[in-house]
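Pasting in a structure now, in structure tokens, and then I'll have a few things to ask.
All protein chains but one are shown in place.
After this line comes chain A, so read on.
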Amino acid sequence: MKIVYPHMGYMWICIKAMLEYLDVEVVVPPPSSKKTLLLGVKHAPEFACMPLKLNLGNFMEAAELGADTMVMAGGCGPCRFGYYAHVEHAILRDLGYQYQLVVLEPPQKHIGELLGKIKHITGHQSWRKVINGIRFGYHKAEAVDELEKTANYCRPREIKPGTTDRALQAALKEVIAADTPEKLPAARKRAFEIMRSVPVDRLRPVLRIGLVGEIYTLLEPFTNQDIERKLGGMGVEVDRSIYLSEWINEHLFLGLVKNKRSSKTAREKAVKYLGHFVGGHGLETVGNTVLYAEQGYDGVIQMLPFTCMPEIVAQSILPRVSTETGIPTMTLIVDEQSGEAGLVTRLEAFVDLLARKKQTGEVLA
């Protein structure tokens, strides 16, 4: 059994660690690229959103590397993502790929549902080992998230452009190379030393922008056209509203790990504007925007794949949130188009607006 799972940012690092620790053979698809998207667009229904197209491309590219079992997340709720595992499987079968399908669904009642599926993949491993494996993967996700957060802090402050990105890549390599839970703490330490070696100007004034929106678009830099790096280059410190480890803790461990940012606060904040679950991260998008406003951020950018229903609901509410809390918001919609100039113009204009607003605000204060 050679397992493949689709890309979502650096998620592959964490799942690969977990599965290889449990002696499962893993095929990591090549990073999502133009070729991946091209394959996906060719075979996916036109009005499906970009995540489906990229997942499909990932699976097709992985098949060339010998993968035979696809592991996909599932879900239930108004967002059609819940179908994706089955739709993708059916498309691949029609194309002649011989894939076995395992759908991992966030447990609705008990964590045992999920453990059962994991047991199916891992075979004869003891429960103890399985749980250790999951913990190992989770710790890797945490390390990667911390590194990304550090990079977001350094990027707008770096003295020589490009040093943060190079350091991040080197630091990630350290974390990836740790193949047992015992080696991870030391690797993590080395990785942070690399990040600390980036020369930064701590006194430089920066703008702070929060990123909200659909999880895949936020986590996968290929999809969002590297928005965090682009904003960093414009002198903006970015905070992403969802990090992988937070999501895992919330949805897979049902909040087992304490002292982690939870989307519960965000959902509570959203109630004033949106009273019920709309699927996906619609509620969180609204709520996080309110939170960012309260935390004194300069602006919020919402990202969503074209045709994403939960986010469209949130999008239509954001102008009201913006007027009532005073935080400027902007929505960016992504699809297979690679029109980068348009994206850069919008980002620059938004950053300009925030900078001017901050300047005049400071003069008045």
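Structural remarks
Definition applied: a contact is a pair of C-beta atoms (placed from the backbone, for glycine too) under 8 Å apart; a residue touches a chain by one contact, two chains touch by 3 or more; residues count from 1.
Simple rule for what comes next: contacts and distances are computed from a predicted model.
Remark: of the listed names "Branched-chain amino acid ABC transporter permease", "Putative CoA-substrate-specific enzyme activase", "YeeE/YedE family protein" or "Monovalent cation/H+ antiporter subunit D family protein", the one matching the undisplayed chain in UniProt is "Putative CoA-substrate-specific enzyme activase".
For the chain left out of this panel, the touching residue among A:T180, A:S197 or A:T345 is A:T345.
Listed by residue number, the positions of chain A touching the unshown chain are 30-31, 33-36, 161-162, 165, 222, 225-226, 229, 306, 319-320, 323, 328, 331-333, 335, 341-342, 344-346, 348-350, 352-353, 356-357, 360.
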